[in-house]
Structure formats: C-alpha cells, structure tokens
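For this view, one protein chain was removed and the others were kept in their places.
Note that the chains are named A and B in the order they appear, and that numbering of residues resets to 1 at the start of each chain.
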Amino acid sequence: MQKRAYFGLYIVIAVLAVLPLVVPNSFYLDLAIRMAINAVIVLGLNLLIGFAGQISLGHAGFLGIGAYASAVLPTHFGWHPLLAMGAGAAITGLLAAVLARPIFKLKGQYLAMATLGLGIIINIAIRNEAAWTGGPDGMPVPAMGLMGFELTSDKHWYWVVALMLSVSVWASINLIDSPFGRALRALHGSEVASQVVGVDVVRYKVAIFVMSAVFASLMGSITAHYVGFVTPNLADFFHSIELVTMVVIGGMASVYGSLIGAVLLTALPQALATFEGWETVAFGAILMVCMIFMPKGLVPTLAAKFGKGD
Amino acid sequence: MALLDVNKLSIHFGGVKAVQEVSFSIDAGIVYAVIGPNGAGKTTLFNLITGVYKPTSGEIRLDGESIGGKSPNELATRGVARTFQNLQICMNMSAIENVMVGAHLRLDRNLLKAALRLPTLTRRDAEMRVEAAELMRFVGLEKYIEARADSMSYGALKRLEIARALAMKPRLIFLDEPAAGLNPKETIEVDDLIRKMADSGITVVLVEHDMKMVMNLSDRILVLDYGKKLAEGTGEEVRRNPDVIAAYLGAHA
Partner (left out) sequence: MLAQFLQFLFSGATVGATYALAALGFTLIYNASNVINFAQGEFIMLGGMLAVFFAQSGLPLPAALVLAILIPAIVGIVVEKLAIEPVKGAETVTLIIITIGASLVIRGLTAVFLGKGTHSLPAFSGDTPIEILGATLMPQSLWVLGVTAVVVVVLWYFFNRTLTGKAMLATSYNSLAAELVGINTSKVLFMSFAMSAALGAVGGILVTPITLTSYDVGIMLGLKGFVAAVVGGLGNGLGAVVGGLLVGILESFGAGYLSSAYKDAIPFVLILLILFFMPRGLFGARVTDRV
C-alpha cells in the first residue's frame, strides 16, 4: 500500500513542479494556486469525513477565523502576519477542542446540525462586528512578509502553496497507514469494535476535528494574504458545503480523491461562468448527477472499475 | 481470588429487566461458558461486563478492582477482549489491518510521529504487521493475509474477530457465539482454536448454543433464563440440574 501511495505523491510533486512552466497566463496560475489551497483544506477535511466518518458542515467557519485573524490582527493591532496566522490557528484549535467534546457525543444528523450551527454563528459574528471586520463588505489584508521579503507575486505564492500541498499529501499518506490512522478508520468501520480494542473514540474524533479545523484556519490565512482581501463569504454555509462536496465528489477516504475533488470544484465555477444566469442551476445539477451516478466519488469509483484497490 | 467476580448484576431497559441479580465468579485460566435460551440475557451480560452497557445495579470486579460502568476502552487497557455475535468488522479496512487495530494499545499512537513517519514508529508498525500475519495463521486465515475484509466469508470473518481480539494480548476474552453460522468442519476448527487459546493461558468466557462444543470445552457453565441465573457448575452438575432440564426440555422439546 505504501509504495503505490508514494507513487501518487511523486506524480503530484512532478505536476506541481512542471505546472508553472506550462500555464499559458496568470489567470491559470491564479486558478492553480486556489486549487492547491483548497486541496490542502480538503485533505484535512477528508481525514475527518472520509476516514473517520464524522461529518462537518461548518468548516468554512474555521477558515473564516484564520482569514480574519490575518486581516484584523495586523490591521488593527499591528501584529506580524505570521504571528497573526499562528494566533488564528490557535484560536481555531482552542475553539474546536472546547466544542468538540460535547459535539462528538452526537452522531449522524445531529452532528451535521451542530457543526452547521457552529459555522453559521461564526459567519454571523464576522458579518456583524463591522468595526473590526468591515462587515458584509469585507476588508483588505496587509501583505505577508518574512525578514524584509514581501510575498506579492503569484509565482512566489505558487511555490509556497505547492510546497504546503506536497507536504500535506505526504503527511496524510503517512498518517492513514499508522496506528493513529487505523484507529480513525476503525471507529468509522465499527465504533464499538474500535472501543473494545482500546480506542478512546471521542479523543480520536476530537483530535482529527481539531487538526482539520486548524488546517482550514491556516489555509484561510493563506487565502487572505494571497487574495489581499477578505469577505464573510469565505466563512458562509455555502462555502462549507463546497468543501464537503470536494471531499465527496473526489472520493471519501481517498487522498488523491481529495486533490481531484478540489481541482474540479475550484475550476467548475470558472467553466460555468459562460452559462450567464444559469450557473447556479448547472452547478446544482452537476452535484446531483455526480452523486447519483458515483455516490462513492470519482477516484474510488474509477479505482473499482479498473480493478485496483485504493 | 477469582479473576472476575460478578455480584448481583442487573440492567433494566425501561421496564424490561434483561439481567437480574446475576452473580458468579471465574477463576483465571479456565474456559467458562454462558448458556441459555434465546433472549436469556447472555449477550447483554457480555455487554455489561465489557463496558458496552452500564449496569443499573450490582458489581463487577476484575482482579478485585471494581470495573462496573467503566468504558470498553478502559477495560481494554486491563486486558479484556471480546468478539461479537453480530460481526463487528471494519469493512473499510483490509483483513490484516483489522487484526492490527487489535494491537492499538501496544503501539505508538502519536499523531505527529505518524504524520512525519518517524522510524521508531514505522519499525514497530512493520513488526506488528508480521505479528498480525502470524495471528491470522494461528486462527487459520493464512489464505486471507492479503485480503480485503469485505471479500471474506462469514466463517472467516468470525475468526478474524478472534485474531483481532488476540492481537490485544488479553488475559480474559469473551467470545459471543463463536460457532454460530459455521459449518461442522469450521465448528471443529473453532473448537480447536479455543482450546489452543486456553492452553496459552488466556481465560476464555463464551456464549454458545452448540451444546457439544460447550460440554467439550468448558470447565464451568452458567445457565441463564429470563435474565436470571438458573444454575452454575461443571458440565456434569449443570446437565443433572432439574431446573435446567425443565427450562430446556420444557420450553424447547
């Protein structure tokens, strides 16, 4: 399993290395950067949803905390962007950890409700605290800099997120095939069986929830600095759904499915922009058709078709 | 002192008294069987002792320490293992990974070390994979070492559960109907397997309907009926007990 999994990692790294040389213009480079950012978030979310089997409909809220920490703390308090990013991740981690204990006593639909509620509350807070956040209009974000070097060009950003993505894929593959990862998958397969062999299921659910929330927060900060502007839409319910859809369309419990899902769903709105006025209808219809014909998602469905295991 | 001491254990679900004031004790190293008609409360008793249900009243002691109401994962740290009547196999994992999950508490569960693939962790994990393969051979699943769990037959999955439980290196193992649904040949194999487990020093408690198997294997037998203890003793004592004869022949003849 390891060898084949790493083979995929090498392909990812090769594609990431070659991509900037072949993209025709900055529009596609921008698209590639946003795909990579989403891919990192979706990798984390897939560990929670696909591998551990725990749904979250509120991850955009965590992303929003990271993004707004990176916007608010440097703007209003003069914090260094890296410090602000760390603070955003810490706040997110703390919030996720405190709330996760009671949340993960819940299952299925109740868990969906609780995470959805949490995300919406965060979004409403961002919209309402206009003195700090600029309200519904959003606010500009100062540039990210490190030791006198300012990250401004898309090329630089590309290498930063490409590195992050490669490391995330590597770490995800490692994690899945470890005692920790097996415990996660086992509590998805049979919660009671994992308990009787000694897995403290609530602890594991909390750990992976916090980890995926922190990932989302960090990538929220990256998004904020890269785009240079944040709006509450980053943290809204629909964005949470988009992230979950990336997980499911690519394939639950599939590392490479996460990447494919992120790539496809980031590109889709661009592709649909030509349908003037019909984008929403087309987007909804594509979601439905994908799920009806490939309920397990692209990568697992194709893998099964060509007779390979994951 | 007995390894396991159960004293006046009861659980009620709403108005249903599934287990009522049941007391017994199990010495280390023996094979102990729990029998009784369907609905007698055998599986519920297992669920109580292994922490899946919390008792309404009564006491459970393991090595003198009270364990009533402790969660299953806490009991796992004390060397209590079990299998399930309705299979609880993780179908999203391979067969050997199911066995390796059994060794959860014996491995390094650190998240960060795992993500960074530290050699200390992976070396131990690789050793565990070898050990898990051996366990699969021990329970007669050598054919399935490379298999996916969802490609295995019912009889094979029953034994996979036993292998997973053994990977915990338990002191005390609860087997809930290990022979149910198996063909006669498989039943004999499981019979042998339980004897091998007992010989290796593990205390075995089993629920089973196959009377031949129970009488063959068990040092002592507990008979439950309608959630109450009907009799307890050696196979011979139980077989001659008039209450047991009445319950079995009266209700089932």
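As a working rule, a residue touches a chain if its C-beta (ideal position, glycine included) is under 8 Å from a C-beta of that chain, and two chains touch if they have at least 3 such contacts.
This is a predicted model, so every value here is computed, not measured.
Checked against the hidden chain, the listed residues A:R4, A:H76, A:K105 or A:K155 yield one contact partner: A:K105. When you scan A:I120, A:A162 or A:M211 for touch with the missing chain, the hit is A:I120.
Residue A:V248 is the one among A:V248, A:V263 or A:V299 that touches the chain missing from this view.
Residue-wise, the contact with the chain that is not shown comes from A:V192, picked out of A:V192, A:A267 or A:L302. As for the chain not pictured, it touches subunit A at residues 49, 55, 57, 99, 102-103, 105-106, 108-110, 112-114, 116-118, 120-121, 124-125, 128, 192, 237-238, 241, 244-245, 247-249, 252, 277-288, 291-292, 295.
Operating definition for what follows: only the chains that are shown with their structure count from here on.
Subunit A and subunit B have centres, each the mean of its CA atoms, that are 41 Å apart.
Touching subunit B in their complex are the following residues of subunit A: 171-172, 174-175, 178-183, 185-186, 188-190, 192-201, 207, 211, 253, 309. Residues 50-52, 71-73, 75-77, 80-82, 84, 88-93, 97-98, 100-105, 107-111, 114-117, 121-122, 125, 148, 164-165, 167-168 of subunit B are the ones touching subunit A in the complex.
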